[in-house]
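Everything below concerns the one structure shown next.
Just one protein chain is left out here, and the rest sit where they should.
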Amino acid sequence: MQILLDTLSWLLLIGGSAFAVIGAVGLIRFPDVYSRMHAAGMTDTLGAGLILAGLMVQGGFTLVTVKLALILVFLLYTSPTSTYALANAAYSRGLQPLLGKRDTGAPPPSAPETEPS
Amino acid sequence: MIAANLPALQIVLPLIAAPLCLLLRRGNLAWALALFVSLAAFAIAVALLTQVLDSGAISYELGGWAPPWGIEYRVDVLNAFVLLIVAAIGAVVLAYARRSVAQEVPTSQHSGFYTAFLLCLTGLLGVAITGDAFNLFVFLEISSLSSYVLISMGRDRRALTAAFQYLVMGTIGATFIVIGIGLLYMSTGTLNMADLGARLPAIGANRTVLAAFAFLTVGATIKLALFPLHFWLPNAYAYAPSAVTAFLASTATKVSIYILLRFFFTVFGPTFEAEEITLNNLVVPLATIAVLVCSTVAIYQGNVKRMLAYSSIAQIGYMMIGIGFGTVTGLTAGIAHLFNHAVTKGGLFLVLGCIVWRIGSCRLGDLAGLGRRMPLTMFAFVLGGLSLIGVPLTAGFVSKWVLVQAAIEQGNWLVAVAILAGSLLALIYVWRVVEVAYLRPAPDSAPEAAEAPWSMLIPAWILIGASIYFGVETSLSLGVAEAAARFLLGGAG
Amino acid sequence: MFFAAILAILVTMSLALTRALLGPTVYDRVLAVNSFGTKTVLLIALLGFLTDRPDFLDIGLVYALINFIGTIAVLKLLKYGNLGTAVRELERNP
Amino acid sequence: MDIPGLFNYWIVIFLMMTGFYVVIARGNLVKKIVGLNIFQTSVFILYISMGKVEDGTAPIVIEGAKGVGAVYSNPLPHVLILTAIVVGIATTALGLALIVRIKEAYGTVEEDDIFAQDEAE
Amino acid sequence: MAVGIVRLDNLLAVVMLSGIYSLISASLFVTMDAVDVAFTEASVGGGIATVLMLATLALTGDTEKPGKGKLQIVPLAAVTITGALLIYGTLDMPSFGDPMAAIHQHVAPRYIEEAPKTTGIPNIVTSVLASYRGYDTMGELAVIFTAGIGVILILGSGRRRDD
Amino acid sequence: MLRAISLGLVLFGIWLLISGIYTPLLISLGAVSCLAVVGIAHRMDVVDHEGHPIHLGWRALTYWMWLTVEIVKANIDVARRILDPKLPIDPAVVTVKASQDSELGHVIFANSITLTPGTVSMRVAENTILVHAIATDMAEDVQSGAMDRRVTAMEGTVQTHLKDAS
Amino acid sequence: MPMIQRHSILRVTTKLLTPFILMFALYVQFHGDFGPGGGFQAGVIFGAGFILYALIYGIEAAEKVAPPGIIRVVMTLGLLLYIGVGYFGMFLGGAFLDYNVLRQDPVQGQHLGITLVELGVGTTVAATMITIFFSFAGRMRRAGRSG
Partner (left out) sequence: MSGNSAILLAMAIPLAGAVLIALNAKRPNLREAITLGTAGLLFIDVLTLLPEVAAGGRPSFTLIEMLPGLPLAFEVEPLGMLFGLVASGLWIVNSIYSIGYMRANKEQNQTRFYVCFAVAIASTLGIAFAGNMMTLFVFYEALTLSTYPLVTHKGNEDARRGGRTYLGILLSTSIGLQLLAILWTWQVAGTLDFTVGGILNGKVSGPVVGILLLLYMYGIGKAALMPLHRWLPAAMVAPTPVSALLHAVAVVKAGVFTVMKVAVYIFGIDFLRESGHGQWLAYIAAATILIASLVAMTKDNLKARLAYSTVSQLSYIVLGAALATSWSVIGGSMHIAMHAMGKITLFFCAGAIYTATHKTEISEMTGLGRIMPITFGAFLIGALSIIGLPPMGGSWSKWYLALGAAESGQIVMIAVLMISSLLNVAYLIPIVARGFFQPAPGHAHEPAQEPSSAGAAAAPRTGSAGKIREAPTLCVVALCLTASGCILLFFFADPLYRLLEPIAVP
């Protein structure tokens, strides 16, 4: 049983780590803020989630697991919020996203609303 | 119960009064409370000093934990003396502050001002009384932070930059002290200063201890504005509210000197070799240069407050010379000068505050004809100035006398001459003011000036009078200073 | 086992740090910092397990929280140049 | 002398000095405060690193059998640094408040501009 | 990264980097068993300090005057000397983590030994902080109180005054 | 009021879960703390359907499960793109219709979009959400409305009185 | 179609989180004896929670919840509590800050003392943090008005 749990947590941790690293690579490789957000979002969600899950398996049914779960929930709440806030701030301050081949006809970002900070 | 807890009460009384002051929204009430508390603190300091003189050092274990595990208050002759200075100046300045602050600080900030003032007092007293190295740092920060605040409340906008500069320098200094304390702790495993003093000789002067020594020295030196590291001081003093200037000028740097003394002689012990080297080869020359250079700079100041500020740096030089000699005479001179200068400079700044209160400026040119219009005030200034110069029968003379004696004892004629030359430079800058005040007629456009209110004049005269009194009756200042010096040199070596 | 994960996290962190230093826009930095913060939370959690004292996860929780607040503050500043006014009010009269 | 054993200190010292450099060399007041922060934080690390005991664990007593024979790191530096951190944040807050006022009074937060304005007076 | 702080002109970035710095040091604290400190550093350095700095930036603008990036000699010298002194000081230091170092011999063991028993709480740091060195903590509280007063006095309290 | 009680209970539950020390003193302190927090929260006016959305109930759980699967899928997709040396990205900005009635619904939808790697919501407006996607096909996925429908479904009955006049 | 921006995301998230943050702060406050944390950390977290609220809902709203005057009083109360415990020890015949005398059993006395003192720390720190933020933000508002 213990071995099973260990292996499971192993797998989860490895997976999480892999996603985290890949996300970080993306953070470097992607060309502009908006696309980097996706990479960052990756580490935030699955990377963090898997690692925490792996730890939860380790922790067993204890306080630790509860706290880990809390952290996870917390991350899942805050991460998109801050990403959204970031995208929103960047977009409304007039940072033009790099776009692909096809124009989807989205409205252009508005002009800067307030004086530059 | 009260008698046994005097050392704690010395600090905690002002400390508990500080938040209470804030709760009293009315500035006058806050002032009354602050004054009452500072008087009580003064009484306690007197009681402590007599107790110490009678029966030797007092140890007080805070929280009931035996040192070195708990924090210990250790009152010996030296710090009882420093406590007395700080508490006395605090009480006098607070008595003085009401009118002065009423003019210089917006009414809504009065209670906050007195809160900060009491905190500053607490901090300085706390630094002086504690026997624990880290506790010293904490209280040092209380006093520093509150003094930044107090300085920034000056009316001139330069008060802000001055406070900021002081903040940066003060924090660097304090951090250096922390590093030093940390290294000491690392080498000995204790924070209690007496314990440190007992353990360091066994370790000897290894590199860590040497580095700790260097950091403590530099840190304290920044705080006390020894010559090359002084540049934060003139502005800070010049633009702070008058009462604050008087208080800080006569206490803050003195307490920093106390820190240095404490570390040099109690912690490292007077025989610590690096110390001797530093003291003789570094501190004395620097202090001598400080005396000469800063006195000269003071001559060229157009603002009397700034002038006195530079003079303060020079006077700190005198104290450091005395300490640098590391002999009984030298230390006596340094400690006595610490006291005498606190009284004198405090008095002078209070007098200056009276002038500012009346004519709203302390530029040299604006003082023309004041000798006639504010005779009592200006006369006090002259007396204080004489003490600053070191004319006989004033406090300034007494300590300089002993100091020159110490220099001659060491065969250090150069320094002896420099001390006397410093007095002459002091003569020049004091006399510039006197001449303007007495011999230059007031311009017609000058505001009508009368004497400052009694509530300001009397405290100023108390200090000026004291500076004369202690020039004549020296058994307290010199006697205690000598006892402290002997204690420092003998107690730890 | 935890060690490998920690290593991975450290790599991630250093990459994020690189991004934070490279910029080029402020938003990149914010993003990197935010990401960095998340990684730190994970790192703390892993460290707790590594040292066999996993009961310090509170720190991780605090991290996550503080990181969030910090990011929000930065973004609000970036977007409005003001921290004190309610978002709603700012939206009404920009 | 155990050079690798001291390596940690050296890194800390490097950081410390970087912060110190920022404080004294940079003219921007905000940056000075940031530098001050870094400087102080490095000192904290120095303290904590001296409190670490090899194979030690955090100085919170482990209950039960697991805790028997546990080696704890030195708690005293932690206590000191807790205090020091508070002092640091207090200083930072005050410094920043002063900067705000300076900006209002001078219109700039660059040291040399401020000096220039003071000189001009 | 520290170098980045030196070089960067954009204060916002600098502030964020200093936040990261806090986070890193907090992680270091954790690795060095100082969980309480890490806790504090995380909440203070990463949070409050950053927010306050941002608030300041909001009021003062976020770019440094350019063209000041080059190294200045005198400060550099000062820094080098201080650093050299410190490194010199380290040469006689006990190695990292050495349990036989003086620091772990004198005062600390008794805390570890005794504190949980006398105060009845397992967190030694807390018991030392609040009881053995409770007076320090009181001072610390006074410091933070001073800062509060100071900020109120310098900036005015939040409430608008009609002046 | 009911929400306040429930908030208090939830808080207390969490307290008990993470506390680990069950002495009467601490439990009572916990209770007091939770009460205090509820009081403050009440003063802050955050105890409402948005701040404490217990009304979503079990539906939230099923939605979460679904979302998790989506997240995993999207993650793998983005990871592939990152690792692919050609970096096959094709960013696009699209508008997505948000058919939820309440703001809470919008929020859940927008956050879900962001949580799913590959898409980031950039601006929430009256009934649309501006989305940045790493690749056009992902944008199209979102535009297809599957997620929108699920969120709407989870939100359940329309709660007209909750419309926020922002 | 003009896009009316809505910041529901930030608002809603904040609403959700704030009570938990505050609760967590109190948790840290009272569990400082057993795990990492204590009064100071709790105070900071509490303050941070409040700051988050103020960031999103504005200073006015935050000041309505916690009027600066009251916060200021709270700030002093914490310090007074700490010093008061010290004095109390003194009145009971111990040294200043001696907790042993607070109860019959010294251990219990210590525990009580530490708890009270930490509470004092937490209170003051939280109030101070909030005050400081209010002061900064208040300046900002003033600056914004005049500029």
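Each chain gets a letter, A, B, C, D, E, F and G, in the order it is written, and its residues are counted from 1.
Rule of thumb we're sticking to: contacts are C-beta pairs under 8 Å (C-beta built on N, C-alpha and C of every residue); 3 or more make two chains touch, one makes a residue touch a chain.
This is a predicted model, so every value here is computed, not measured.
J.: Which chains here touch the chain that is missing from view?
T.: B
J.: Which residue among B:Ala102, B:Leu282, B:Val328 or B:Ala421 touches the omitted chain?
T.: Answering carefully, the residue with contact to the hidden chain is B:Ala421.
J.: Tell me which residue among B:Val391, B:Val433, B:Met456 or B:Ala483 touches the hidden chain in the full complex.
T.: Only one listed residue reaches the unshown chain, and that is B:Val391.
J.: For the chain that got dropped from the picture, name the residues of chain B it touches.
T.: Residues of chain B in contact with the hidden chain: 386, 389-393, 398, 401-402, 404-405, 408-409, 416-417, 420-421, 423-424, 427-428, 431, 435, 438-439, 441, 471-475, 478.
Methods note: only the chains that are shown with their structure count from here on.
J.: Please indicate which chain is farthest from chain G, where distance is taken between mean Cα coordinates of the chains.
T.: Here the answer is chain B, farthest from chain G.
J.: Let me have the rounded angstrom distance from the C-alpha centre of chain A over to the C-alpha centre of chain D, please.
T.: 30
J.: Do you know which chain C residues sit against two or more other chains?
T.: 30, 51, 53, 55-56, 58-59, 61-62, 65-69, 72-73, 76-78, 81-83, 88, 91
J.: Among all residues of chain D, which ones touch two or more of the remaining chains?
T.: Residues 20, 24, 50, 57-58, 60, 62, 76-77, 80, 82-83, 86-87, 90-91, 93-94, 96-101, 104 of chain D touch two or more partner chains.
J.: Where on chain C does chain E make contact in their complex?
T.: Result: residues 17, 20-21, 23, 26, 29-30, 33, 36-37, 40, 43-44, 47-48, 51, 53, 56, 58-59, 62-63, 66-67, 69-70, 73-74, 77-78, 81-83 of chain C touch chain E.
J.: How about chain G: which of its residues touch chain C in the complex?
T.: Spelled out, the residues of chain G in touch with chain C are 5-7, 10-11, 17, 21, 24, 28, 31, 35-37, 41, 45, 48-49, 51-52, 54-61, 136-138, 140-141, 144.
J.: Applying the document's contact rule, which stretches of chain E touch chain D when the two form their complex?
T.: Residues 2-3, 5-6, 11, 14-15, 18, 21-22, 25, 28-29, 32-37, 40-41, 44-45, 48-49, 52-53, 55-57, 59-61, 64-65, 68, 71-72, 75-76, 78-80, 82-83, 86-87, 90-91, 93-99, 101, 103-104, 107-108, 111-112, 115-116, 122-125, 128-129, 133, 136-137, 139-140, 143-144, 146-147, 150-151, 154-155.
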